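The structure follows.
Only a single protein chain was left out; the remaining protein chains are all shown in position.
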Amino acid sequence: MNFSWMAWTLPTALFFITIALLLVGMGIWEYVSPGGNPRIGILRFETTRGDRLFVSLLGSAFIHLAWLGFGGGQHLWWALALSVVYAVGVFRYV
Amino acid sequence: MTATTQPLSQRLSWLIPTVYILFLLLPIYWLVNMSFKETSEILSTFSLWPQNPTLRNYTVIFTDPSWYKGYINSIIYVVMNTVISVGAALPAAYAFSRYRFLGDKHLFFWLLTNRMAPPAVFALPFFQLYSAFGLIDTHIAVALAHCLFNVPLAVWILEGFMSGVPKEIDETAYIDGYSFPRFFLKIFTPLIASGIGVAAFFCFMFSWVELLLARTLTTTDAKPIAAIMTRTVSASGLDWGVLAAAGVLTIIPGALVIYFVRNYIAKGFALGRV
(Lines give C-alpha, C1' and ligand atoms only; values in the text may rest on other atoms or scores of the structure.)
Protein backbone atom coordinates (compact mmCIF):
# COMPACT_ATOMS: atom_id res chain seq x y z
CA MET A 1 0.00 0.00 0.00
CA ASN A 2 1.21 3.45 -0.89
CA PHE A 3 1.24 6.06 1.85
CA SER A 4 3.05 8.82 -0.02
CA TRP A 5 -0.23 10.73 -0.38
CA MET A 6 -0.16 11.32 3.38
CA ALA A 7 3.01 13.37 2.88
CA TRP A 8 4.65 12.72 6.23
CA THR A 9 7.38 15.03 7.39
CA LEU A 10 9.69 14.66 10.37
CA PRO A 11 8.26 17.62 12.34
CA THR A 12 4.64 16.52 11.94
CA ALA A 13 5.58 12.94 12.76
CA LEU A 14 7.32 14.14 15.92
CA PHE A 15 4.25 16.23 16.74
CA PHE A 16 1.89 13.25 16.51
CA ILE A 17 4.31 10.97 18.36
CA THR A 18 4.39 13.53 21.17
CA ILE A 19 0.59 13.64 21.29
CA ALA A 20 0.42 9.83 21.24
CA LEU A 21 3.01 9.57 24.03
CA LEU A 22 1.07 12.12 26.07
CA LEU A 23 -2.10 10.05 25.67
CA VAL A 24 -0.30 6.83 26.60
CA GLY A 25 1.27 8.58 29.56
CA MET A 26 -2.10 9.86 30.74
CA GLY A 27 -3.50 6.34 30.29
CA ILE A 28 -0.80 4.84 32.48
CA TRP A 29 -1.21 7.58 35.07
CA GLU A 30 -4.95 6.95 35.11
CA TYR A 31 -4.36 3.19 35.41
CA VAL A 32 -2.00 3.66 38.36
CA SER A 33 -4.23 6.14 40.16
CA PRO A 34 -7.76 5.94 38.76
CA GLY A 35 -10.37 8.68 39.06
CA GLY A 36 -8.38 11.45 37.42
CA ASN A 37 -8.15 13.63 40.53
CA PRO A 38 -11.42 15.49 39.94
CA ARG A 39 -11.71 18.98 41.42
CA ILE A 40 -13.52 22.24 40.86
CA GLY A 41 -11.14 25.00 39.83
CA ILE A 42 -11.48 28.58 38.68
CA LEU A 43 -13.78 27.63 35.81
CA ARG A 44 -16.32 26.53 38.47
CA PHE A 45 -16.98 23.04 37.07
CA GLU A 46 -15.38 19.71 37.76
CA THR A 47 -12.32 18.80 35.73
CA THR A 48 -10.12 15.72 35.75
CA ARG A 49 -6.50 15.71 34.72
CA GLY A 50 -7.54 14.50 31.25
CA ASP A 51 -9.76 17.57 30.89
CA ARG A 52 -6.90 19.77 32.04
CA LEU A 53 -4.59 18.25 29.43
CA PHE A 54 -7.21 18.85 26.75
CA VAL A 55 -7.72 22.46 27.82
CA SER A 56 -3.95 22.95 27.84
CA LEU A 57 -3.46 21.51 24.36
CA LEU A 58 -6.41 23.31 22.81
CA GLY A 59 -5.40 26.57 24.45
CA SER A 60 -1.83 26.12 23.23
CA ALA A 61 -3.10 25.63 19.71
CA PHE A 62 -4.96 28.92 19.89
CA ILE A 63 -1.94 30.67 21.42
CA HIS A 64 0.14 29.49 18.46
CA LEU A 65 -2.51 30.61 15.99
CA ALA A 66 -2.72 34.03 17.63
CA TRP A 67 1.06 34.31 17.51
CA LEU A 68 1.04 33.41 13.81
CA GLY A 69 -1.86 35.70 12.97
CA PHE A 70 -0.79 38.78 14.89
CA GLY A 71 2.96 38.28 15.16
CA GLY A 72 3.65 37.43 11.55
CA GLY A 73 5.04 33.96 12.21
CA GLN A 74 8.48 34.91 13.58
CA HIS A 75 10.02 33.40 16.75
CA LEU A 76 7.48 30.65 17.25
CA TRP A 77 9.45 29.42 20.27
CA TRP A 78 8.00 32.29 22.26
CA ALA A 79 4.52 30.99 21.53
CA LEU A 80 5.64 27.57 22.71
CA ALA A 81 7.06 29.06 25.90
CA LEU A 82 3.84 30.96 26.48
CA SER A 83 1.88 27.74 25.93
CA VAL A 84 3.97 25.91 28.53
CA VAL A 85 3.31 28.69 31.04
CA TYR A 86 -0.39 28.50 30.17
CA ALA A 87 -0.43 24.70 30.53
CA VAL A 88 1.23 24.91 33.94
CA GLY A 89 -1.38 27.47 34.93
CA VAL A 90 -4.19 25.19 33.73
CA PHE A 91 -2.87 22.20 35.64
CA ARG A 92 -2.41 24.33 38.73
CA TYR A 93 -5.66 26.30 38.88
CA VAL A 94 -8.38 24.86 36.59
CA MET B 1 -61.60 24.81 31.94
CA THR B 2 -64.29 26.24 29.74
CA ALA B 3 -63.83 28.56 26.83
CA THR B 4 -65.68 31.39 28.51
CA THR B 5 -63.18 31.68 31.35
CA GLN B 6 -60.22 31.80 29.01
CA PRO B 7 -58.87 35.18 28.01
CA LEU B 8 -58.89 36.11 24.36
CA SER B 9 -55.16 35.53 23.97
CA GLN B 10 -55.54 31.88 24.96
CA ARG B 11 -58.50 31.23 22.71
CA LEU B 12 -56.51 32.55 19.78
CA SER B 13 -53.34 30.65 20.64
CA TRP B 14 -54.04 28.02 17.94
CA LEU B 15 -53.42 30.77 15.39
CA ILE B 16 -49.67 30.85 16.00
CA PRO B 17 -48.91 27.19 15.19
CA THR B 18 -51.36 27.33 12.30
CA VAL B 19 -49.71 30.33 10.69
CA TYR B 20 -46.30 28.73 11.25
CA ILE B 21 -47.40 25.46 9.65
CA LEU B 22 -48.80 27.36 6.66
CA PHE B 23 -45.43 29.08 6.32
CA LEU B 24 -43.76 25.65 6.37
CA LEU B 25 -46.09 24.10 3.83
CA LEU B 26 -46.17 26.93 1.29
CA PRO B 27 -42.74 26.30 -0.30
CA ILE B 28 -43.31 22.53 -0.27
CA TYR B 29 -46.68 23.02 -1.93
CA TRP B 30 -44.98 25.11 -4.61
CA LEU B 31 -42.46 22.35 -5.32
CA VAL B 32 -45.21 19.73 -5.59
CA ASN B 33 -47.24 22.07 -7.77
CA MET B 34 -44.28 22.55 -10.12
CA SER B 35 -43.57 18.84 -10.31
CA PHE B 36 -46.94 18.28 -12.02
CA LYS B 37 -46.41 20.97 -14.66
CA GLU B 38 -44.67 20.88 -18.00
CA THR B 39 -41.52 22.99 -17.93
CA SER B 40 -42.98 25.16 -20.70
CA GLU B 41 -46.01 25.82 -18.50
CA ILE B 42 -43.78 26.67 -15.52
CA LEU B 43 -41.91 29.23 -17.58
CA SER B 44 -44.82 30.72 -19.51
CA THR B 45 -47.80 30.93 -17.15
CA PHE B 46 -47.97 31.64 -13.46
CA SER B 47 -50.67 29.59 -11.75
CA LEU B 48 -51.32 28.30 -8.28
CA TRP B 49 -52.15 24.82 -9.56
CA PRO B 50 -51.21 22.93 -12.74
CA GLN B 51 -53.36 23.94 -15.71
CA ASN B 52 -52.50 20.74 -17.58
CA PRO B 53 -51.53 18.26 -14.87
CA THR B 54 -48.93 15.85 -16.16
CA LEU B 55 -46.91 12.94 -14.84
CA ARG B 56 -44.28 13.43 -17.53
CA ASN B 57 -41.65 14.68 -15.02
CA TYR B 58 -42.01 11.56 -12.91
CA THR B 59 -41.95 9.37 -15.99
CA VAL B 60 -38.67 10.97 -17.03
CA ILE B 61 -37.12 10.16 -13.66
CA PHE B 62 -38.31 6.56 -13.61
CA THR B 63 -37.22 5.84 -17.19
CA ASP B 64 -33.99 7.82 -17.55
CA PRO B 65 -31.08 5.86 -15.98
CA SER B 66 -29.10 9.03 -15.25
CA TRP B 67 -31.94 9.97 -12.86
CA TYR B 68 -33.20 6.76 -11.29
CA LYS B 69 -29.68 5.38 -10.85
CA GLY B 70 -29.06 8.33 -8.55
CA TYR B 71 -31.78 7.12 -6.20
CA ILE B 72 -30.48 3.54 -6.33
CA ASN B 73 -26.93 4.72 -5.59
CA SER B 74 -28.10 6.87 -2.69
CA ILE B 75 -30.16 4.07 -1.20
CA ILE B 76 -27.30 1.57 -1.51
CA TYR B 77 -24.73 3.62 0.37
CA VAL B 78 -27.26 4.96 2.87
CA VAL B 79 -28.36 1.44 3.81
CA MET B 80 -24.74 0.26 4.00
CA ASN B 81 -23.88 3.17 6.23
CA THR B 82 -26.89 2.64 8.48
CA VAL B 83 -26.07 -1.04 8.99
CA ILE B 84 -22.38 -0.35 9.69
CA SER B 85 -23.09 2.59 12.00
CA VAL B 86 -25.77 0.95 14.13
CA GLY B 87 -23.96 -2.39 14.18
CA ALA B 88 -20.74 -0.86 15.47
CA ALA B 89 -22.52 1.54 17.78
CA LEU B 90 -24.62 -1.06 19.64
CA PRO B 91 -21.82 -2.68 21.72
CA ALA B 92 -20.05 0.65 22.18
CA ALA B 93 -23.20 2.36 23.44
CA TYR B 94 -23.77 -0.54 25.83
CA ALA B 95 -20.24 -0.15 27.16
CA PHE B 96 -20.69 3.60 27.64
CA SER B 97 -24.06 3.22 29.35
CA ARG B 98 -23.08 0.38 31.71
CA TYR B 99 -19.37 0.57 32.50
CA ARG B 100 -16.70 3.01 33.49
CA PHE B 101 -13.37 2.37 31.84
CA LEU B 102 -10.07 4.03 31.13
CA GLY B 103 -10.68 7.25 29.22
CA ASP B 104 -14.41 6.64 28.74
CA LYS B 105 -15.49 10.26 29.08
CA HIS B 106 -12.80 11.50 26.74
CA LEU B 107 -13.71 8.88 24.16
CA PHE B 108 -17.34 9.91 24.41
CA PHE B 109 -16.36 13.53 23.89
CA TRP B 110 -14.06 12.64 21.01
CA LEU B 111 -16.98 10.92 19.27
CA LEU B 112 -19.02 14.09 19.68
CA THR B 113 -16.32 16.19 18.01
CA ASN B 114 -16.64 14.01 14.93
CA ARG B 115 -20.39 14.59 14.79
CA MET B 116 -19.73 18.33 15.06
CA ALA B 117 -16.81 18.50 12.62
CA PRO B 118 -17.57 20.24 9.33
CA PRO B 119 -17.51 17.75 6.42
CA ALA B 120 -15.73 20.44 4.40
CA VAL B 121 -12.61 19.84 6.53
CA PHE B 122 -12.61 16.17 5.56
CA ALA B 123 -13.53 16.42 1.89
CA LEU B 124 -9.96 16.82 0.63
CA PRO B 125 -8.20 14.15 2.76
CA PHE B 126 -11.07 11.73 2.14
CA PHE B 127 -10.56 12.16 -1.55
CA GLN B 128 -6.85 11.38 -1.17
CA LEU B 129 -7.46 8.51 1.24
CA TYR B 130 -10.03 6.75 -0.91
CA SER B 131 -7.97 7.38 -4.04
CA ALA B 132 -5.08 5.58 -2.36
CA PHE B 133 -7.32 2.61 -1.62
CA GLY B 134 -8.84 2.72 -5.10
CA LEU B 135 -12.30 3.24 -3.64
CA ILE B 136 -13.29 6.44 -5.43
CA ASP B 137 -16.71 6.19 -7.06
CA THR B 138 -17.78 3.16 -5.03
CA HIS B 139 -20.71 2.96 -2.65
CA ILE B 140 -18.65 1.68 0.23
CA ALA B 141 -16.43 4.79 0.07
CA VAL B 142 -19.40 7.08 0.71
CA ALA B 143 -20.82 4.69 3.31
CA LEU B 144 -17.52 4.69 5.23
CA ALA B 145 -17.09 8.45 4.88
CA HIS B 146 -20.52 9.05 6.38
CA CYS B 147 -19.50 6.91 9.36
CA LEU B 148 -17.53 9.99 10.38
CA PHE B 149 -20.67 11.63 11.78
CA ASN B 150 -23.15 8.73 11.85
CA VAL B 151 -21.23 6.35 14.12
CA PRO B 152 -20.89 9.01 16.85
CA LEU B 153 -24.52 9.97 16.33
CA ALA B 154 -25.66 6.35 16.72
CA VAL B 155 -23.48 5.84 19.81
CA TRP B 156 -24.84 8.96 21.49
CA ILE B 157 -28.49 8.23 20.66
CA LEU B 158 -28.27 4.58 21.69
CA GLU B 159 -26.45 5.47 24.89
CA GLY B 160 -29.30 7.83 25.73
CA PHE B 161 -31.87 5.06 25.27
CA MET B 162 -29.80 2.37 27.02
CA SER B 163 -29.25 4.55 30.07
CA GLY B 164 -33.02 4.56 30.48
CA VAL B 165 -33.06 0.78 30.95
CA PRO B 166 -32.47 -0.11 34.62
CA LYS B 167 -29.28 -1.99 35.30
CA GLU B 168 -31.11 -4.50 37.48
CA ILE B 169 -32.44 -6.12 34.30
CA ASP B 170 -28.89 -6.97 33.21
CA GLU B 171 -27.99 -8.32 36.63
CA THR B 172 -31.13 -10.45 36.93
CA ALA B 173 -30.48 -11.95 33.51
CA TYR B 174 -26.90 -12.86 34.43
CA ILE B 175 -28.11 -14.47 37.67
CA ASP B 176 -30.65 -16.43 35.61
CA GLY B 177 -27.73 -17.85 33.66
CA TYR B 178 -27.95 -15.86 30.44
CA SER B 179 -24.69 -15.47 28.56
CA PHE B 180 -23.90 -11.96 27.39
CA PRO B 181 -24.73 -12.45 23.68
CA ARG B 182 -27.98 -14.28 24.50
CA PHE B 183 -28.96 -11.63 27.02
CA PHE B 184 -28.15 -8.86 24.56
CA LEU B 185 -30.19 -10.38 21.73
CA LYS B 186 -33.10 -11.90 23.67
CA ILE B 187 -33.69 -9.41 26.45
CA PHE B 188 -31.86 -6.16 25.90
CA THR B 189 -32.46 -5.57 22.19
CA PRO B 190 -36.28 -5.78 22.49
CA LEU B 191 -36.14 -3.30 25.36
CA ILE B 192 -34.31 -0.70 23.32
CA ALA B 193 -35.99 -1.55 20.01
CA SER B 194 -37.37 1.98 19.68
CA GLY B 195 -33.88 3.34 20.36
CA ILE B 196 -32.40 1.19 17.60
CA GLY B 197 -35.16 2.34 15.28
CA VAL B 198 -34.51 5.99 16.08
CA ALA B 199 -30.73 5.60 15.70
CA ALA B 200 -31.16 3.81 12.37
CA PHE B 201 -33.61 6.45 11.21
CA PHE B 202 -31.25 9.30 12.02
CA CYS B 203 -28.27 7.55 10.44
CA PHE B 204 -30.40 6.97 7.37
CA MET B 205 -31.49 10.57 7.29
CA PHE B 206 -28.13 12.25 7.84
CA SER B 207 -26.52 10.04 5.22
CA TRP B 208 -29.44 10.71 2.87
CA VAL B 209 -29.16 14.51 3.19
CA GLU B 210 -25.36 14.78 3.04
CA LEU B 211 -24.15 16.25 -0.22
CA LEU B 212 -20.56 17.44 0.03
CA LEU B 213 -18.73 14.17 0.81
CA ALA B 214 -21.01 12.09 -1.39
CA ARG B 215 -20.37 14.43 -4.30
CA THR B 216 -16.63 14.62 -3.74
CA LEU B 217 -16.12 10.86 -3.57
CA THR B 218 -18.19 9.87 -6.59
CA THR B 219 -17.95 10.56 -10.30
CA THR B 220 -20.42 8.41 -12.25
CA ASP B 221 -21.04 4.88 -11.01
CA ALA B 222 -22.02 5.77 -7.45
CA LYS B 223 -23.27 9.32 -7.98
CA PRO B 224 -26.08 10.09 -5.52
CA ILE B 225 -29.34 11.80 -6.40
CA ALA B 226 -28.37 14.93 -4.48
CA ALA B 227 -25.30 15.43 -6.67
CA ILE B 228 -27.31 14.76 -9.82
CA MET B 229 -29.82 17.39 -8.77
CA THR B 230 -27.18 20.06 -8.14
CA ARG B 231 -25.44 19.19 -11.39
CA THR B 232 -28.71 19.72 -13.20
CA VAL B 233 -29.09 23.09 -11.55
CA SER B 234 -25.77 24.33 -12.83
CA ALA B 235 -26.38 23.10 -16.37
CA SER B 236 -27.90 25.49 -18.85
CA GLY B 237 -31.49 25.12 -19.97
CA LEU B 238 -32.50 23.12 -16.95
CA ASP B 239 -35.71 21.21 -16.75
CA TRP B 240 -37.50 22.77 -13.77
CA GLY B 241 -40.35 20.30 -13.84
CA VAL B 242 -38.08 17.25 -13.59
CA LEU B 243 -35.98 18.94 -10.92
CA ALA B 244 -39.11 19.59 -8.85
CA ALA B 245 -40.25 16.00 -9.31
CA ALA B 246 -36.82 14.74 -8.20
CA GLY B 247 -37.08 16.95 -5.13
CA VAL B 248 -40.53 15.62 -4.27
CA LEU B 249 -39.28 12.05 -4.59
CA THR B 250 -36.37 12.66 -2.19
CA ILE B 251 -38.78 13.99 0.43
CA ILE B 252 -40.85 10.80 0.34
CA PRO B 253 -38.64 8.51 2.53
CA GLY B 254 -38.75 11.05 5.35
CA ALA B 255 -42.44 11.74 4.89
CA LEU B 256 -43.26 8.02 5.00
CA VAL B 257 -41.79 7.40 8.44
CA ILE B 258 -42.44 10.81 9.94
CA TYR B 259 -45.58 9.66 11.76
CA PHE B 260 -43.75 6.83 13.52
CA VAL B 261 -40.78 8.90 14.66
CA ARG B 262 -42.70 12.08 15.55
CA ASN B 263 -42.18 11.67 19.30
CA TYR B 264 -38.46 10.94 18.94
CA ILE B 265 -37.36 13.65 16.53
CA ALA B 266 -36.34 16.06 19.28
CA LYS B 267 -34.49 13.25 21.06
CA GLY B 268 -32.67 12.16 17.93
CA PHE B 269 -31.50 15.63 16.94
CA ALA B 270 -30.42 16.29 20.53
CA LEU B 271 -28.25 13.14 20.39
CA GLY B 272 -30.43 11.29 22.89
CA ARG B 273 -30.01 13.99 25.55
CA VAL B 274 -33.67 15.01 25.95
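Chains: A and B, in written order; residue numbering restarts at 1 for each.
Basically, a residue touches a chain if its C-beta (ideal position, glycine included) is under 8 Å from a C-beta of that chain, and two chains touch if they have at least 3 such contacts.
Simple rule for what comes next: contacts and distances are computed from a predicted model.
Taken from the listed names "Fe-S cluster assembly protein SufB", "G-D-S-L family lipolytic protein", "Sugar ABC transporter permease" or "(2Fe-2S)-binding protein", the protein name that UniProt assigns to the chain not shown is "Sugar ABC transporter permease".
Counting the whole complex, the residues of subunit B in touch with the unshown chain are 9, 13-17, 20-21, 23-28, 30-31, 34, 42-43, 46, 48, 84, 87-89, 91-92, 94-102, 104, 107, 109-114, 116-129, 144-145, 147-148, 151-152, 155, 163, 166-167, 205, 208-212, 216, 226, 229-230, 233, 240, 243-244, 247, 250-251, 254-255, 258-259, 261-263, 265-267, 269-270, 273-274. Panel shows subunit A; residues 4-9, 11-12, 15-16, 34, 45-46, 54-55, 58, 61-62, 65, 68-69, 72-73, 76 of it touch the chain omitted from the view.
The rule is short, and it goes like this: only the chains that are shown with their structure count from here on.
Across the complex, subunit A is touched by residues 102-103, 105-106, 128-129, 131-133 of subunit B.
Subunit A makes touch with subunit B in their complex at residues 1-3, 5-6, 26-27, 30-31, 34, 48, 50, 54.
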